Structure formats: C-alpha cells, structure tokens
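Removed: one protein chain of the complex. Kept in place: all other protein chains.
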Amino acid sequence: MEGSADVILYKRGLLTLAAGLLSGCAGQQSVLSPASDQARTLSWLGLLMGVICLLIYLLVVVLLGLALRRRARPAISPTGEVSGPVEGWLQRGLTIWASFVAAVLVVLAGASFVTDRILATPRGPAPLDVRVTGQQWWWRIAYRSPITGEWIETANELHLPLDRPARIELTSADVIHSFWVPGLHGKLDMIPGRANVLAVTPRKLGWLRGQCAEFCGLEHALMAFDVKVETPAEFQAWLAHQAAPAQARAGPGLALIENGACGGCHTVRGTRAKGRAGPDLTHLASRRALAAKTLSLSHGGLMGWITQPQALKPGAEMPASGLDPERTKALVAYLEALK
Amino acid sequence: MNALPDLTPVGDVAELPDAAMGPRGLIWWGTFGFMLIEGAGFVLAGGSLLYLWAQAPQWPPVGAPPPALGFGLAFTVLILLSALPNIWLQKRARACDLPASRLGLVVMGLLGVALMGLRGYELAHLNIRWSANAYGSLIWLMMILHTSHVLTDLIDTLVIAVWSFTHEPGRPQFADISDNAGYWSFVVLTWPPIFLLVYGLPRWS
Amino acid sequence: MSAVPILDRAEAEARCLAAWRDAPGLWGFLTTVDHKRIAGRYVCTTMALLFMAGVLALDMRLQLAFPGMHRMGAQGYNEAFTLHGSTMLFLVSVPVMEAMAMWLVPLMLGQRNMAFPRLNAFSYWTYLGGVLMLWVPHALNVTPDLGWFQYPPLSGPGYAPGHRTDVWAQMITFTEVAALSVSVNTAVTILRMRPLGMTLAKMPLFLWAMLVASVMTILALPAVMLVTSMLIADRLVATHFFDPVAGGDVVLFQHLFWFFGHPEVYIIFVPALGFVAQIVETFSRRRVFGYIPVVLSLLTIAVLAFGLWVHHMFAVGLPKLGASFYTAASMAIALPTGLQIYCWIATLWGGRPRLTTPLLWVIGFIATFVIGGLSGVMTASAPLDLQLTDTYFIVAHLHYVLIGGALFPLFGAFCYWFPKATGRLLSERWGKVSFWLVFGGFNLGFFPMHFLGLMGMPRRIYTYGHEMGWQPLNVVALAGSVIAVGGGLIFVANACFSFKRGAPSGPNPWEASTLEWACASPPPPYNFTHSPVVDSLTPLWPPPQVLPVVTGLSLDEREVLVTSVVDAQPVHRQASAKPSIWPLVSALAVSATFVGSIFTPWALVWGTLPVAAALTAWFWPHRRLTPGARRLLGKAT
Partner (left out) sequence: MDAGKVRHRALEQMHKAIALLMAAVLAGACTPEKRSIGPAPPSTPPTGPDDPRAARIETNVFDVSEGGRHFRWAGCGQCHGRSASGFARLDDPAWRCGGDVSRIYASIANGCGPGMPAFGDRLTSEQIWRLAAYVKSLPKLDPHLRQRGDNALAGEPDGRQWKGPLT
C-alpha cells in the first residue's frame, strides 16, 4: 500500500512537472527556458541529473514495496538472527547496491565536472565588458564605451548583443546581493570587497527577467531587472544612445530636477543634476520599468512613484518628493521626455 | 510475557573503588569533552587568523609594529615552566598525598596569579587596538580566548586550594585535583601555537 | 530455573526510591536532576516551539499563496522567516534530538542516571534562556529580521542598527552552550557507563548514532559560537573581522557559519537514523540487517560532514577546482546514506514486519527522505547549484531532508517510546490517521516547491507579481501545509488523550530487544535497582525469565557503575549528584551575563563573578571539615 501511495505521489509529480514546464516557459525567469549557451548547458545537466534521480527514487520505492508485500517470511531465531538463502541474497545485494550507487555518483560528479569546464571557457568573439553593481534595492549597470573606454551608466535594464560573449563584472556597493538571470546563467553573488565575473553568451533574442537571489534586506523581494537580448546592430544603436547626454529641454521639470531634491541623488547627464546615490535617469524613459521592476514605466507609474514611493515599495531609499500636483506633473512630463 | 523479568545476581561490584584517577575516572572524560570543545574553538579562531593573514598584503598592516616580544616571551617561559610543578601535583594527587597536593595547589595558584600579571602587561604591549583593523581584532581575539582559560583554571585552582585546606578530601576529591591539573596542562599546550600566531606571524612572515 | 537465586525486588525498589526520589512540589521541580524529567521538559518545550514556528510557516504560506498579498509587509515577513528558521534549527531540531538521547541513553544502558546529572539540569535552564532570548524580544518588537544565517555586512554595524541582530546572536550562544553540555554528557555516558557485557560491538545502533552525533556537536558548534561572538564584537566594540575596508572579509563569516551549519544538518539527522534502527529492528522482529555497515556509514557520515560546508557557498564565486572538490565530497556522502537506506529495506525484507504506527513513520521517512537526498545530490553539483541555490528548490530540498529525514523518525520514536514513558499505549487508529495526513500533506505542500524553484522563485521574498505564474503551485503548497499541520494536531491530541486514557502498556508492549524495555513503564526515578549484564545485541530476545544483574551498587545512596570504554569492564562506582538548585542559579547567572553583553562588553567582566560563585557552590564537595571545624551537611556528591 505504501507503494501505491508513492505512485500517487509520482503521478502528482508529473502533473506538477507539466504545470511547471508550461508556466515556467511562460515566465521569463525560468531555469527551464534557457537563452544562452551557459543556461542551456546547465539545463541539460539538470535534466540528466533529474532523470537519473527520478529513476533511482522509483527503484527505492519499488524495493520498499516489495520488502513490505505479503509473502512467506524466513524463519527467525528467538535471538532475532536470520539465516537462509534470503539473507545470502541480501548480503550480495548490499555489495551490488554499494557499487551501483558509487558508479552513479561517479557519473554525476563527472558530468558536473565537465559542465564546470565548459562554463569556464566561453567561445566566440571579444567579450563585451559590463559591470553590474547591486545596491539596496536596485541594479547599477555600466558599459565600457567602445570609443572613449569610459563607463556608460544606466540602471535596472541590461541589454546584451546576441551571440557575443558578455563579461559581466558583479560587485556590490552595500550588502551582499546575488545576480540571477535563470535564462542566462546560474546566480553569482555580489560581495562587498570582491568582484565576481560571470561569462554569458546569449543565443536567443527577446526579454528575460532577473532577480536578486541573496537576501539583502527589507525589499529583497522587489529587486528585479529586465534583460534584453538584441541584435548587435540594435545593441550598438542602443549603447550609443545611452552614451549620449539627455536631450534636456529647459523647463519647469528640468528646474525641479536641477535645483530640487532629485538632483541630490540622481544624475541626468547634460544637466546640473549629478547625484550618485540613486539610479541614473539620463534615459529613464527608454526603459520598461521603474524602481527595479516594482512598477511599469508609465505616466501613472511615474506619478505614483514620485508622490508615494513608500506606499509602493516600503522602505526603499527613494523619499516622497512632497511636490504639489502641478510641479509633479511638470516633473513627470520632463522625465517622460528622457527617451 | 509482557511483565518485568526477575533479577538474578551474576556478579558483585561492591568492592570497586568509589573513584578512579585520570582517564579511568568518569569526571576526567567530562573535562576532556570540554577541552575538545575549547580546542575546536582555538583551532577555528587560529584558522580565521590565518585565513585573513593569507589575504592581507601586509601583516601587520602599515603603521602597526608587531606585539612587544619581551612580556610574551616571559609569559611563554613561565607557563612552560609551570608544567613541571603541575605534573608533580597531578602525580601526588593521584597518590592521594594530601600535604603535597595542598602545597602543589598553592604553588600553582601563585604561578597562575603571576601569569595573569604578566598577561596584563602583554595585553598592554600588543601595540594595536582591536578596533584599529582586522589584524588587531584577531590578535585580541586569540589573546582573550587564551586569557579566559588561564583565568578559569586559576579560579578553579584557588577554590580547590581553599577547599583542600578546610576539608578532608577523599579519593573523588583527589581525582578532582588531578583533573584540574590535567586542565592546566591543556591551557599550557594551547599557548605555544597561539604565541606563534600572535607574536611569530607578524615578525616572520 | 529454580536453582537460580532471585533478588527481592520489592525491598530493593523501596530503598532505591527513597534514595532517588525528588523533593515534592516546586522545589523538587527546580532542583531535580532526573534525566527523564529534564528530558521531558526539553521535549515539551521543543514541541510548543515546533507548533509556534509551524504557525508562522502557515502564515508565510498564506502570504505567498496569492501575488501582492498584504497579509504581511516586508518587515513582517522577514521577521517571520527569521523566527521560523532560527526556532526550528536552534530551538527545536537539535534540542529535541538531544532530549531524546537524554531520556533514552541511561535506560538503554540499564543505568540509573547520566554521567553528569546536574549538567543536564543546567543545560535545560540555559536552553530555556535561549528560548526566552528569542521570543521575549519578539513580544517586545525587537525581532531579528535577517534570516537564520544573518550574513554581514547586512547584519553588521552599518546596516543592522539596534539589537535585533544581537538578540539572534546571543540566542545562539545560549542554545549552543546548552547543546554542548548535553553532548558531552551523552558521549561520556555512552562511553563510560555501559552495562557489563555491552562492548562497543554489542552496542545498540541508537547509542552509536547518539555517540556520533554528540562528537559531531562537540566539534561543530564552537564554530557558530565563535562567529556570532565575532559579529557581536564587530557591532559592539568596533572590531573589523567582517570589514573589507580594514582587512576583514565578509566571506569569513560564511565559512565559519557553514563549518557549523553543515554538520548541524547531520547532528539532526544522525539521531533520527538511530530511531529508525531501533524501530525497524523491533517491528521486523529480527536483528537489523548489516549492523557493521550501518555503524561504519555513521562514522563515514560524521567525517565527511566536516568536509563539505563549502557546498553552501558555491554562488560566492570560489575557485573552480575547490568547488569541484566539494562537489565530489558532497556527492560522496550519498554513499553511506544510501547503504543505510538499503539496510533498512533489507531488514524489512528479511523480517516479519508489523505495520504499526512507528513503522509507518519509518516507511514514510524512507519514501520522503530519499527525495531530499536525491535533490541534495543535484544541489551538490557546483554548476547546477548555481541555478538551484537560494530558490524554492532548496526550500523543498531542506524540508524533505529535515522533515522527512528527521521529523518523521522523531514522530515514529514518540509513538515507539510513548508506552515506556507513560505506561500507556497510543491509539493506533488515530496514530495512522495523523501519519497519513502529515505524510500526504507534507508531500503535497513541498513537492511542488521543486518546480517553483525551477520557475525562478527565489527564497525569502515576501511577495511576487501576478505575471510570474507562481501562484497555482503556491496555493497547492498552502493547502498541503494546512493538511500537514492538521495531522500534527491530531498527533498531539492522540498523545494527550492516550496519556490520560490509553490502555496500560506493561513494560515491553512491542516485544522489543533493548534494555530500556526491561524496566517498568513509566520508569521509576532510579530506572534500575541493579545494573543488568548483557551478552548480545538483543538482550531481551528471547524474553528472559530472569535478567542477570550485578549487585553491589548502593541501594541507599545515589550511585552509578562506571565501566571501561571498549569492553565495558567494571572500573569504579561513582556517586551520582543529588538534586541541586545551583544548576538553575548558574544558568541564571550565565543568562544575565549573555544578555548584558548585548549592551556592554563589561557585562562579560562583571558577569564572571556571579557565574564563578554559582559554579563554585554547584561543585563544592560536602565532606568532613578538618579537625576543629564544625560539621556541615553530611557527606554527599
């Protein structure tokens, strides 16, 4: 009867697996929908291990069921000792089982080791240098400019060219975070005092989602970001655009940013707003989301985030602006123009 | 069937002693267990020190002279010497020799006090504050760990000394005295490696 | 058998009772050193905490069952999973296993008490201090909120103001002091107080398991005490252990924490293997298959467990070669574990199993734990772990290992030894009901979490967006958890009811083979009037008409028999400590010191005075004063 219970368990497993695969592919943050060499390698390793483990589990359950089934039982002496053929088989079985387990472990460890080696050596043209810095609770992203060699800074949206290895340097400005884009690679921690490097080679166009995977304090849950894999041409255009200063149109909005509290923490390149504590806003309107994907970037989103950030992402370091509706509208109008 | 079986005597232990000395006794094993715990603590603390030392570009960091050797050496010599009367005390205690045990306890007590005095000077001449940098923090960690053990055994020795002068010990109490001496041997043995880490590493690395 | 001289039990029992009885009322409650009473307290406290932490878990599952729930805010959720994790690992799992050992070891050895009875009392009071250390501040809204691991710098002076982190760190110091005391006690008792004839080779597997677990505890726990002390020092006296600017390293914390943290898992799991061994043996009505392989695998686990802590840190970005080594080591530990699983199945195969509730729990253990073990093999792979770690896959894995691997055998052990502890039988029917509810509910609740992890759901998030597609499985998880908790409540109700109205069990209702079944149920304060003599692994198989014992241990004084380590030859008689208030007083002094040290380092200095005073009073031998001095209390301890 134990066996039957586990058959149920196993069926349920399959159902959930199906559900998992479906919704997993629907989501952009699934291990099961790899979009890079590395993620694909890992998913194969995972599949291999998963299948082997499933088979071993079934074997154990079957043995357990057989051990319990009704049948003639061997004679047992009053002192509890058992003799007879069965005991002999069980003895031999022990040796067989031990060597079987050992063999499987060798295979799995070998597969894991080989995978490690493959991941360590990304193939393809000269890698792209990107630096991602974790901060409570958003992502500072900087690209090495191909022309000037300086860092071009943006935030919470990572763009990568297709088929070109990217060398992502992972650092932290405050506490430990972990950079995880399941579609690209496994997670790697961002540790104050260290720089980790993640090498990925995107192979699939489109949007992916990443999220912080190491508990980093109050709003750990709301620290996600977008990843866009695009053609090299699109990417070059995008990068050039990001490198350019903002098309700053003077006006009440700009005045608020330069003289008001915004400029104290945010930078809008090409203006007098040069704060460093918060995300760079130079091309804010070119992004998809706000506040590390807490909100979508829309008029309503901007209005809400500026007037009541603490209600939308409690504990975030973005303070309420305290501006009246008029000035808020002006500010939002300007931000929306930061294409 | 499901009832208490009757009891039948197959032997008698009435003639066994009411205590045994050293590893044959029960208490010794308890003390030994705690030595294992504290030993593990020492090893891990030392490991942490070596871990950060291996990462440090400079040890000690710029501007920090290594701990003054004088008092450290004095303490080392004295604590190593203290092993001799300690072993003697252990032997006499195991022989249930009361006068000798009392004398040994007094000597060890005085040695302990002297060592704590020296240790005071040592701490005053480490030439670094624990809040200066990780190097300082680790030096102090090692020193505090060991000092707390010296102090513990000193208090223990003094208490036992007082007791032994006011009471008539039996075998179990002599066993206690010998176990206390055994603990002191542990405190002595843990010092040389710590000495090398605290005084040696900054000089010879 | 008429030739055999029979001892007068009634007279011996009366005299032992006089010597071992506790004082009545509160005073007796505060001063008792009876391992059974203290262990009982331990178990009750841990079960109460298990319930509270379980309710927290339900609350969190509810919060996560739907996207954007406002059942809890971020702060509330962080506090909830911190309390849940810290309570379950430090205040429930480890203590309950040690409590079982404290209760069982002397009985299984035919002894009257453990080696250091007062150390047991001290251990419980200190543990209780740890419980209050975590839950009283919680009541006062000073709840730790950085997880059960509290990595710096998040827990350091820059990002964790106030005392939330200190509370957590000192709670650990409390519980580890308590755990270390029991471990030393258990190890020494097993090594030096075995009955005549019980050589190491004739020692029941449960005792082997507890010996291994105790030694592991002794070697592992100092790491966490050290690292939490370093953390407090960083916060309180401005040391720089975890300060990269001044030559420290935040990863050092993780190394020390996991050097403790991984053995910790086995410190919880190995005793469970001991329960499994005794239960399987009794209900297969045969000796455990492969005694020697099981013992060797226990020892192997103990050694390996110290060599693979780094597999909790693969995402830190360590050198590849090192990672591969730890992958190999982590996978290697599946071999001894797999061997044991085989031995249990083989025992059932070659025996005559009786499907009683305890055995059901063990079958549930095999069916569930193996899933956790296999997912453990997957996470042991350094590269694959990068996708799995810190996701719900790990949440599933660790609960399969800890609940399936430790809690199921523990529940089985409760059912198995309940008659011995209470003299009454549990209701088999309700026992089976509770088993199926817990087993089914648990698997329903936690199996889907593997897929949540693969779908990218990280751990320790208090909310998620609808677009993530995680809701359906989270609802399933909630449902499963509710069912499991319901089953747990039925389990408790069954215990309470049977405690009052259960059928009398007699000394050996299961016809089990080990010595604890040779004394009355419930055991009297002195357990055994005379120390038994054994000549096999299964002294009660076949059930002896007369039990061979040695005489000569005092019936009128508290006295125990000390034997040699390997072959259990008699060495000496040891006076066993009488009840005393000083363990409690010492625990209070220690507590005051620990709590004070959160606020000022000087607490450690002035705290030594009361602690030293209390300990002196504790160990002060009461003997005849030198001539001329007046008599104090008669001779004792």
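Note that the chains take the letters A, B and C in the order they are written out, and that residue 1 is the start of every chain.
Note that a contact is a pair of C-beta atoms (placed from the backbone, for glycine too) under 8 Å apart; a residue touches a chain by one contact, two chains touch by 3 or more.
These numbers come from a predicted model, not from an experiment.
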Visible contact partners (per top-of-document touch definition) of the missing chain: A, B, C
Which residue of C:Arg15, C:Arg71 or C:His163 touches the chain not shown here: C:His163
Residue of A:Pro127, A:Gly260 or A:Gly304 in touch with the missing chain, whole complex considered: A:Gly260
Touching residue (missing chain; options A:Ile118, A:Ala173 or A:Met303): A:Ala173
Interface residues of chain A (partner: the chain not displayed): 133, 135, 171-174, 192-195, 218, 259-261, 263-265, 274-277, 308, 310-311, 314-315, 317, 319-322
Touch list for chain B against the chain that is not drawn: 129, 131
Where the unshown chain meets chain C, residue by residue: 27, 73-75, 132, 136-137, 140-142, 153, 156-159, 161-164, 167, 234, 237-240, 243-246, 581-582, 584-585, 588-589, 591-592, 595-596, 598-599, 610, 614, 633
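What we mean here is this: only the chains that are shown with their structure count from here on.
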Pair exhibiting more inter-chain C-beta contacts, A-C or B-C: A-C
Far-end chain from chain C, centres as C-alpha averages: A
Most central chain, Cα average position: C
Centre-to-centre distance between chain C and chain A (centres being mean Cα positions), rounded to whole Å: 36
Sites on chain A at which at least two other chains make contact: none
Multi-partner residues of chain B (at least 2 other chains): none
Residue ranges of chain A touching chain C (in the complex, touch as defined): 2, 5-6, 9, 12-13, 16-17, 19-20, 23-24, 26-27, 29-32, 39, 41-42, 45-46, 49-50, 53, 56-57, 60-61, 63-64, 66-68, 73-74, 76, 78-82, 86-87, 90, 93-94, 97-98, 101-102, 105, 108-109, 111-113, 115-116, 119-120, 170, 174-176, 178, 180, 182, 185-189, 191-194, 196, 209, 211-222, 314-315
Of chain C, residues touching chain A in the complex: 73-75, 77-78, 146-147, 151, 153-154, 158-159, 244-245, 249-251, 281, 285-287, 289-290, 293, 315-317, 320, 323-324, 327-328, 331-332, 334-335, 338-339, 341-343, 345-346, 348-353, 355, 363, 366-367, 370-371, 374-375, 377-378, 380-387, 389-391, 439-440, 443-444, 447-448, 451-456, 458-464, 467-470, 472-473, 476, 513, 536-538, 541-542
Of chain C, residues touching chain B in the complex: 4-7, 9, 115-116, 119, 180, 183-185, 187-188, 191-193, 196, 218-219, 221-223, 225-226, 230, 233, 237-241, 243, 246-249, 252, 255-256, 259, 506-509, 511, 518-520, 529-531, 533, 543-553, 561-562, 564, 570-575, 608, 612, 616, 620-621, 623-626, 629
